Every structure is written in C-alpha cells, then in structure tokens.
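Only a single protein chain was left out; the remaining protein chains are all shown in position.
Up next is subunit A:
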Amino acid sequence: MAPPKKSSSAPNLPKGQSSLSTFFGAKPSSAPSTKQPRSSPPPPPPKSQPKGTIRQPPSPKKEAYSQSSATSSRYFKSKSDLTGSKASEPVVIDDSDDGDEEERQPPKSKSKTRPKTQVVENPIPKRKKAIESDSELSDEDVSERTKRKKKNNGGTQSNPPPVQQKRKTEQTASSSSSSSSSSSGQRSRSSKKVINYVEDEDDEDGNEDEPAPKIKATQVKKAAPPIKASSAPKKKEEPAEVKAQVTEKAEDTKPKKPTFRELQARKSAGPINPGSKEVPVGAPNCLAGLTIVFTGELESLGREESVELAKRYGAKVTGAPSSKTSYVVVGENAGPKKLDQIKKNKIATLTEDEFLDLIRTRGAGQIDEKTKKKLAEEEKKIKEVAKEMGAPAASSGPVDTTGMLWTVKYAPRNVKDLVGNKTNIEKLQQWLRAWPKSLECNFKKPGPHATNTFRAVLISGGPGIGKTTAAHLIAKTEGYTPIELNASDARSKKLVESYLKDTINNTSLDGWYSGGKVDRSVVASGVQISDRTVLIMDEVDGMSGGDRGGVGAINALIKKTKIPIICICNDRKNPKMRPFESTCANLTWRKPETPAIKSRLMSIAFREKLKIPGEVMQQLIESAQNDIRSVINMLSTWKLSNDSMSFDEGKELGNSNAKPGMHTPFTLYSELSSPYMFSHTSKKTLNDKTDLYFQDHAIVPLMVAENYLKSRPVLAQKEGNEQLRSLKHLELASKAAESISDGDMIDKMIHGPQQHWSLMPLHGIASTVRPCSYTYGPNMNGFPSFPSWLGQNSKQTRLSRAVVDIQTRMRLSCSGSRHDVRQHYLPAMFPLMVEPLIKDGSDGIEDVISFMDDYYLTIEDRDAILELGLEPNNGEAMVKKVATAVKTSFTRKYNSTSHPIAFNKGIETGGAKAKQLKADTDVPDLEDVPEEDDQDVPDDVSVESEDDLSKDKLVKRPKTSLSKGKRKKV
C-alpha cells in the first residue's frame, strides 16, 4: 500500500515545488553566500525542453496553465510593478509561485492527473541547466525571456496533444514503477470519461477500513496516488524516508492529543489543496433526508464550503455522528472520538471524493419513502397553517391588506402561533393572570414561577424575535388593554410622571367602571384606559438624551403601580437597565429555533405564492441570525420582483441584509489575513476585501501594519526548503511593507490639507488589502495584537512636547533649535545631571542644582531629560545607581531653595494675555538688571553675579516676587 514512487525529496509540497527543493536540498545549506547555484557544472541536457522555459520548475502541467486567467495575485503583481518596484521579478521565485497558483485553477478533468505527473520525474538536471544558462544572460535578457516564455506557454496551451505526449514520455523514461504506468493508463481513459475516472480515483483513495457504501468498489486499491497517500499519513504508515521538511506531519502520526491551540491553528489553516477538485452540480434536493457529519480536514474543500454544499442539496448537517447520521465525510486528522462513534454506530463513511460523487450521481428521485412522507407531511402542515393565518379576522370587517406590511399582515393572532420561547410565554401569562391576586396580597406570594412578587416584568432579548408581539398578544388574551409607550414617545421623567402617575395610582378606576357599562374612557391625561390595563414600556433601553430621568421615573412608578407593567428591552446587561433588576421579574427571550421559524415562514411564503425551497429558507434564516422580522421583510421585498428564490439568490440576499457590526478590528484583521482570503478559490472580490477595510478604516490599516510580520504567509510555505522559504517570506514582507508605506502617502492626501476623501478605496487597497495579499496566512501568535502605533505615538508626542518645553526654557541661554537640543545638548547634559549624584553623593547636589538653574530647568524638566535618554544613557537605569538618600535630599534641597523661572505659562488668549503681560511687568527685577555692563546672560527674572558670596542674597531677594509669579502660574 505504500506509495512506491513518492516524491522522496519533499513529500507534502504542492506540485512543482519539489524541483526547487531537490535542487537546494542537494546543496549544503550552510553556505548560502557562495556562488554555488550559478557555478554548478552543466548537467545532462533535458529532454525536449524548450529553451524558453528553462527557469521554470519542470512540471509540464505548469506550462499549460501558467497563462491562465488573471488571478488576484496577478492583479497585485502588476500593480506592484506600477508602483515603482522594478518589473524584473526574481524569476525563480515568482514564477514558481505564480504558476503554482494559476495551475491550481482546476482545469476540469485534468486536475486529477496532476499529482502523478509531478512526482515521477526527476527535475534536477533541467534545473541546473536552467541556472547555468541563465548566468550567461544579462538582466534584460531575463525579463525578455520571461515574456518569451509566456508566449511559449500560450502556444503549448493551445495545442495540448504535444504536452500530453511529452508528459507520457517523460514519465515512462524516468520511472519504471508499476504504479505510475498503471496510472498513466488510467489517465488516457479518464480524459474521455470524466465521471468514470473520478470514481476510479475515489477507490484508490478509499481506505481499507472504509465501507464505501453507495459507490461500487470494484477496482480497489490497485495503485496509490502518491500525494493522496502523503496527505493521509494517519491511516497509512509513512515510509521512514520522509524528509525533515515534513516533520510536522510526521508528528501528527503519533497518537498525541493536539492542544486546543493546535486545533485552532489547524482549523484556520484550511484545506491542503484548496479548490483542487471540481465541485459538481447535482440535482436539486438530491441529498434531502440525509444527515451528514463532517470530520477532519478535507483535501480541497474547507469546512464551511463543504457544509454549505451539503446544505445546498438539502442535507442536514450535524456536528457529531449519532445513530441517525446517514454519512460521515471523513478527512485527514479526523477526531478520534468521532471515529470511535462511527465504528460504534456503524455509520457509513465517505471520503471527500465520494461525497462529491454522491452529489453528482444521486438523483432527486432517490429519496426514500420515509423522507418523502416526511416532506409531504411538512408541506401539508404548511398549507394548513397558511390557511389559518393571513387577513385579519372577519370580526373586524374586511380590511384591505394590499398595503400592509407582511410583518403586520402575518403577525400571530393566537398565543399558540407565537414561535419559540414557550416557557417564557407561559410564565408571562401566569404572571399576568395572577396579577390582581398578587396585588391583593401585596405581592407576598411568589407563585409557581416565583414571579408573582414583582409588579412588573422586564422582557429582554435580541431584535425581531417577537417580544413586543408576545407582550401584546398575551395582554389581550388575558383580558387587558395594553397601553404601549415606545421610543417614538417622549419619555422624560416629567412626562412619565404627568402622563402615567395618576393613571397608575388611580385606585378608584376599578369601582368606577365596574358599575357602568362603559369600558373605555379618556382620562384627562389623554391616555386611553380600560378597567384592566397593562402598561407596555417598549424599548426601555432606548431611553436616552431627551428622556432624561425616564428610567428612574418608570422605576419609581413600578414600585407603587396598581396595574401590571411590562418593560421590554434588548440588552438586560446595559447599565441603564440596572434599576429594573430589583423591581422586575426577568424574562429572557431566546432566539427561536430555526426549524420553528422555518415552518412558519414557509407558510407565509406559500400564502404569498412565493416559491422557496426549504433549504433556501433555512439558509436565509440563519444568515439573518434567526431574526423573524428581518426575514419576513426580506421576503416581502423579494416578492415585489420575483416569484421564486434559488439557493444562491437566497444566500446573496441574506448576505446583503446581513447585520453590520459584530466586527472588531481583531476579527476584521483575522478575516483579511485568513489563509483563504486570497487563494484563488476564494469567492471574495476585491470589493469584498476592501469592505473589510471600510468596516473600520482607522484601525484596520494599523492592525495590518502591526501584524503583517507576525503571520506565516501561505505563499511562502510553498517554497522548497527552509532557506528559500525564509527568503520568500522576507520578500513578501518587504513588498507588504512597501505597500503600507504607499498607503501612508495616500493617507496623507486624504487627511492632509487637500482632503481627497475619494482616495479612500485606494487607501484601503494600498494599506490593507495589498499587504494582506502578500502575507496572508495563519498568525504565529494565534491572535492578532493591537496596534502599538497608538501607544507609541502618544508617548512620542508627550516626549516631543517635553523637548520643546526644555528648549524653550533653555532658549534664554542657548541658541539651538529643539532638534539641536535633543541631539547635541541632551547627551552632553545627561552626565551633568546624574553623574555628580552618583560620584559625589549628596555633595554633588549643589552642582546639579546650579547647572539646572543656569538653564532655567525645573525638576520636571530633569525627569524629562532622564526619560529622553536612550539605551546607554537610559534614565531609569542611571537613576537606580543614585542612592535613595541622595535622591530624597536632592528633591528636598531643590524644593527648599528658589529658582529662576524663564517664563510664566500662558493661560488663555485675549483677556488672559493682558493679565499675563501685567504679571511680567510686576516682576521688579527687570529694573534691577544692569543694562550696559552686564556681561552675564541677561534675563528678566533673576540675576546672578559672578561672585559666589553675593549669590545667596541675590537669589533670596527676588524670592517673594518669584513665589508670587509661581502662584500665578498655578
């Protein structure tokens, strides 16, 4: 069973790369700087390889497809050429990369044959030849040659027969193993009969322990396709000669339980070979009635894709296998628990190919009787329900329903029509029914649900799940007249009090109405009430701004209300809702189950003669996150133009109506850099990717700039050996960095004086999409980190301010600009500020203080100077050397003496300015300064003469005025 001619050099490399890996693998990797590759001896000439393709890894498939349609990577590549990096890309790297991607574009039936062709041939000779000849060519030649090569490829593509033939000859020449010859035989068949061939392939993949239920298992395991075998190392024991490169894979074979992190990473890493298989188009509903479980990693489909595929054809997808499961689709690294479960319940398993085949072959008619019956029953029920609902009851007379919203038209009319939240509804009903009695006994008896001690209830839950509807309906069925106040009414404290207080506290109402026949009246306040009234305060968490004090007023009302109050909000955890916690019984509405909503909505659709298959409806409901109202609205708008809806239309509608929000910068970045985002199987358009930027255009670019170096780029993983991979990684990183730099230039144009806001999309692409298109891949740390730019920037601003402050103070004595101060003065001053304290201890204090006074520096400036020092002058480290006693005595000494200050802080413009000028003139020293013969630096505040004896006096003299100045400053 072991694959005979497995690519022994680099087993799990995607096609084409083995050539590079073998080439470099053969060299001593420790000497990268030598000219080895170019000086290697000329190898034996390759067979019939055209000269134009010499630098290409020699898989012939590649030539055929490297010219295929422009992928996103090509788009970005050409863009990068425009933006200044030179057109001549490193040919080896880029070609292999690009060709690789394009190659994977599945060219229908041929895609299946690829693995074999790649493995059997030995690429070394051609490769060497390529480099050898390349070294003789100048750079221009290289680029020219690339062009020529492309032309060449076009040629080969247009007439496939030669390629096919060449491949065959190469194969037979280079490999004599039986497997390859048999597979080549198969291939010739396969080109004619696609489906037949695929079945063969499936059987080869089939594992021994696999029942392979529906598909005929005739040609079992004749030969094993090598790639397949390597991709499922768990089942088949790997041969020992696997190269170091696959160590990770090899580890997986050990029955070690992976950690959560590993599992997460594996999940995000996606399929090994995305898009390598053609996704078939099956008959609609062909999987109906089946329950399918997916486990492990499939080769070509991601988990989401596969689940969507199954649902599209009407299957039910569950998370864990049980006895009811029809099939389990097993991929690589399937969970051991699930495998146990499969064995225990004897569930049929499928491989990915078999699964695809099931879709292809299984007709819509193959549904078994049981399912048919079930479907029919469902349909019948839908029709029944549909009959009941619809136009309002006859009692209220014929109403024109044409202009009505569907949400109103099909609003539930009975309590049993309410979807979901049955227990909550029951609780609410019980509470309301028991309310008069509870009032009688002053809310002392808790009742069956412990809700009867409350005068009010607080219903909370997401939008569109029927909270308001339920409240109204229950109030009506219990014989109450609901009065609703919602966000459209002003509900400030005053209004709530004046409108409702008397209404609610009016105990005489009961008696007054009980005698007479009148059951309705208008009270002075203008609110209509009957003898039994319930107050529904809808959207209480929407009380803000104008509704100042409203929540408090309502809460005060609740405490002494004589009628039941129902409050409704979305988020109970909201701090605004806190007052209600103690006064209201809590009822939390949950999102109803999808099937329940589905059956109700199907009835509506039926009544409106809108043809929607069940799975489409389900998909729609899921995309709306079980918001019933939202789905009904979607359907009603859809009905305006169409009468039916297909799966894809439904999906699109769901996506376009998807609720915004739910995005944090972290999720946005994770999505942008996910391993699929830029793979050619990704269905995301450039616009979709740019939309992620627009979700938060301020932070997302920063997230990208912060994290692009922390990813493990998918594009680099394809490289053959460690060295090439790291080079490729670096290249990708440098391209990304370049693009981010471009992005900043655009950002400057947007936020600069011109404000070209129309450049936003371009900024999104340059700063976000393009860098990600290079470095997308799983994050090394598992989770993206928050942009450090924000913190660093504010620190930078703070310290720059400090420099400006220092410079301003020093300005009276020195001439330098702030840059001069930072770059030349500070390094020179640093030792003068600290070293005396280290060397001389407290004797140095005088020196430091007098130096500081020379430059009008305050103790804060000293701290700033210390903080501004870089590594060798690292402030903290230096200060640590100073004894604590010295530090404290320094501070004490500094605070006890007075110091010259350079200026007073300005407070405000205008009036303050005048005041400040006055303050300046108040300083008496101005007059004392000797004018002509003053050799010292003149300043307005303090004077220092040369001689030390008089210094004390002079310093002391202006003290009074100084302290006055200081006080003003504060």
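One rule holds for everything that comes next: a contact is a pair of C-beta atoms (placed from the backbone, for glycine too) under 8 Å apart; a residue touches a chain by one contact, two chains touch by 3 or more; residues count from 1.
What we mean here is this: contacts and distances are computed from a predicted model.
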In UniProt, the chain not displayed here, chosen among "Ribonuclease H2 subunit C", "G-patch domain-containing protein", "P-loop containing nucleoside triphosphate hydrolase protein" or "Ribosomal RNA-processing protein 42", goes by "P-loop containing nucleoside triphosphate hydrolase protein"
Contacting the left-out chain in the complete assembly, out of A:464, A:743 or A:764: A:743
Where A:326, A:723 or A:897 are the choices, the one touching the absent chain is A:723
Touching the hidden chain in the complete assembly: which of A:340, A:820 or A:860 does that? A:820
From the list A:664, A:734 or A:755, pick the residue that touches the absent chain. A:734
At which residues does subunit A meet the chain that is not included here? 32-38, 85-86, 88-93, 139, 142, 705, 709-710, 723, 726-727, 729-731, 733-734, 736-738, 740-741, 743-745, 747-748, 751-753, 788-789, 792, 795-796, 799-800, 802-804, 808, 811-820, 822-832, 851, 854-855, 868-873, 902-909, 912-913, 916-917, 920, 929, 931-932, 934, 937-940
